[in-house]
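See below for the structure under consideration.
In this view, the complex is presented without one of its protein chains, the others remaining in place.
On to subunit A.
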Amino acid sequence: MRQAGTYSGILSGGISGRTGPHSLPLARIKKIMKKSGEDVKMISGEAPIVFSKACELFIKELTQRSWMVTMQGKRRTLNKEDVTSAVVATDIFDFLVNLVSEDSGNTVDATPLEMDTFTSSS
């Protein structure tokens, strides 16, 4: 089973930057952390490791929510608009709203009331 290999991966790989059991490259995570602000100077070895797990959980949650939108549309391909919808619909993803709306080039209406006003033309 791969659990034994996973453990030995941690021991030998440690925080050397191997993707091994962490599934996301630690060096890259560290780079992104450093870019987040001028004040970020010293990062402990375990911080990227925690992030590698946290990012995995984040990706999974975002994907699951996006897939629900895909299914509602009776489609089998998860596209960017599904991700955008999931972001808009989830409170804790509020920090992403500007990011996903910039990407699509559209301003995303987080308040459905406004949309109803615009569409009720009859």
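Rule of thumb we're sticking to: contacts are C-beta pairs under 8 Å (C-beta built on N, C-alpha and C of every residue); 3 or more make two chains touch, one makes a residue touch a chain; residues count from 1.
Following the convention adopted for this analysis, contacts and distances are computed from a predicted model.
Asks: For the chain omitted from this view, which of "Sterol regulatory element-binding protein cleavage-activating protein", "Protein YIPF", "Nuclear transcription factor Y subunit B-7" or "Aminoacyl tRNA synthase complex-interacting multifunctional protein 2" is its UniProt protein name?
Replies: This omitted chain is identified in its UniProt record as "Nuclear transcription factor Y subunit B-7".
Asks: What residue numbers in subunit A mark contact with the hidden partner chain?
Replies: Here the touching residues of subunit A are 1-4, 6-8, 10-11, 14, 19, 21-25, 28-29, 31-33, 35-37, 39-44, 46-47, 49-51, 53-60, 62-64, 66-67, 70, 76-80, 82-84, 87, 91-93, 95-96, 99-100, 102-103, 105.
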